[in-house]
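Starting off with a structure, shown below.
All protein chains but one are shown at their positions in the complex.
As written, the chain order gives the labels A and B, with residue 1 at the start of each chain.
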Amino acid sequence: VNVISFTTDYGLADGFVAACHGVAVTIAPDVRLIDVTHQVPRGDIRRGALVLAQAVPYLPPGAVHVAVVDPGVGTSRRGVAVAAPGGVLVGPDNGLLMPAAAALGGASSAVVLTESAYFRRPVSATFHGRDVFAPVAAHACRGVPLAEFGPTVAPAELVALPPPVLRRGPRWVEAEVVAVDTFGNVQLAATSEVLAAAEIAEGARVDVGGHVAVRAPTFGSVAAGELVLYVDSAGFAALAVNGGSAAQRLGAAVGDVARLTVRP
Amino acid sequence: VNVISFTTDYGLADGFVAACHGVAVTIAPDVRLIDVTHQVPRGDIRRGALVLAQAVPYLPPGAVHVAVVDPGVGTSRRGVAVAAPGGVLVGPDNGLLMPAAAALGGASSAVVLTESAYFRRPVSATFHGRDVFAPVAAHACRGVPLAEFGPTVAPAELVALPPPVLRRGPRWVEAEVVAVDTFGNVQLAATSEVLAAAEIAEGARVDVGGHVAVRAPTFGSVAAGELVLYVDSAGFAALAVNGGSAAQRLGAAVGDVARLTVRP
Partner (left out) sequence: VNVISFTTDYGLADGFVAACHGVAVTIAPDVRLIDVTHQVPRGDIRRGALVLAQAVPYLPPGAVHVAVVDPGVGTSRRGVAVAAPGGVLVGPDNGLLMPAAAALGGASSAVVLTESAYFRRPVSATFHGRDVFAPVAAHACRGVPLAEFGPTVAPAELVALPPPVLRRGPRWVEAEVVAVDTFGNVQLAATSEVLAAAEIAEGARVDVGGHVAVRAPTFGSVAAGELVLYVDSAGFAALAVNGGSAAQRLGAAVGDVARLTVRP
């Protein structure tokens, strides 16, 4: 394979990303690098996991995805590589990688990264993106089998994040806010299938915390300034204001639980 | 051709850009991707059009430029591809592409993007950058003729933005502020030719809303803290403060009209 993606909370101001890129291409000179984002809020593993999981379906099949949101770097938390039908994930064993593994078809095998011959040495205590994960990903791109990097671990034994809140009944859904994007659009944990099962159909008027949203195909389907419930480009129910910010309108933040109730 | 550029208002925090990159390189694995910017203010078509138009002259000839500032996504606004002597532009038909087409030698032909065989399917209602424009650009890079993407439309029938305000007389110019860059430099709609026609020469002292600027080659030509009128790297009249922000000094914002008057 010939693509490595990067998802981190390093920001773009400090040269940390360039160090990872440089280490990777020194090992694998022909690899293509794709940055998913480096603006995960510091240490926000759930956010990093979500962005990564929603990006990997669109990256080239078989790519190696490095993700580093790693508040436990330098402690006993493990580094792992996880294989899935659609690609390979490399990063800390803190739950960050697992939603992306699911999005790539489900983790089929995993190894703990212990074989320091594949690391950049000396390994710093604080920058495993540069010293462990980027070099392992580059070696994987060059064809080193995952089993070379360390002992096998069952995917079920890797750290997983608790699933987001999601409940439904006839004509209502309660779903955790899992993301607020740069436009202020509010993504919920409910898929379009959940909306269908709850009988929230196109054209329905839905109460959300005292506000009324109309279910429609897109924010452009409603008048400027109006609230819309739609299925977003990742396949999840989302709330938007046409030309505005639904997060601001609703006072919604990640981790909140939104209750959608169809109005009679 | 082998280069695709991207200009959007997606920001860098959400993985939207990576999805576009991934879709493009899955179709055209050898293409080079160049990001113009992803920090166009949300929905600001004029700003996106300006940044793109001022960047394309420096990108490789024949490149395909994807631009997405697209408040009408999912409505009836058309997607288009526009050919010019210097390259191809792909994006919404909302005026965003036309200044860049002019900068590339003028739109010579255009098509409406209707041929869904070249889209990523299913096409979401809200993310045509990923599902329509990036894949069409990648196919164009691989040699698919524009006529394959849909029916021809006359370039004159595409949506165009109103031109910025620009008036001049003897020893004065009135020009719209078209951009404020990251340094606080204020770019006006007047080219160096307009300054020459208005007889605003090197060394002239010019009144700008009660402030005095000296026309000089660059901000380094005046003392620290002084206001300078110069021709910027895109060929337009601009105001700067050496070591400071002209936008702040003048209280100038995009869309304002600045009047430059030579002092006796």
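Note that in this section contacts are C-beta pairs under 8 Å (C-beta built on N, C-alpha and C of every residue); 3 or more make two chains touch, one makes a residue touch a chain.
Owing to the predicted nature of the structure, the values given are computational and were not obtained by experimental measurement.
Within the whole complex, the absent chain has one touching residue among A:4, A:23, A:45 or A:103, and that is A:23. From the set B:70, B:93, B:174 or B:232, the residue in touch with the chain omitted from the display is B:232, counting the whole complex. On the side of chain B, touch with the chain left out of the figure occurs at residues 2-3, 5, 7, 12, 32, 34-40, 51-52, 54-55, 58-61, 63, 179, 181-183, 217-221, 230-233, 243.
In the full complex, chain A makes contact with the omitted chain through residues 10-23, 25-26, 29, 42-43, 71-75, 124-127, 130-131.
The rule is short, and it goes like this: only the chains that are shown with their structure count from here on.
To fit its Cα atoms onto chain B, chain A must turn through 120 degrees, a value rounded to the nearest 5. Chain A and chain B, compared by their mean Cα positions, are separated by 31 Å.
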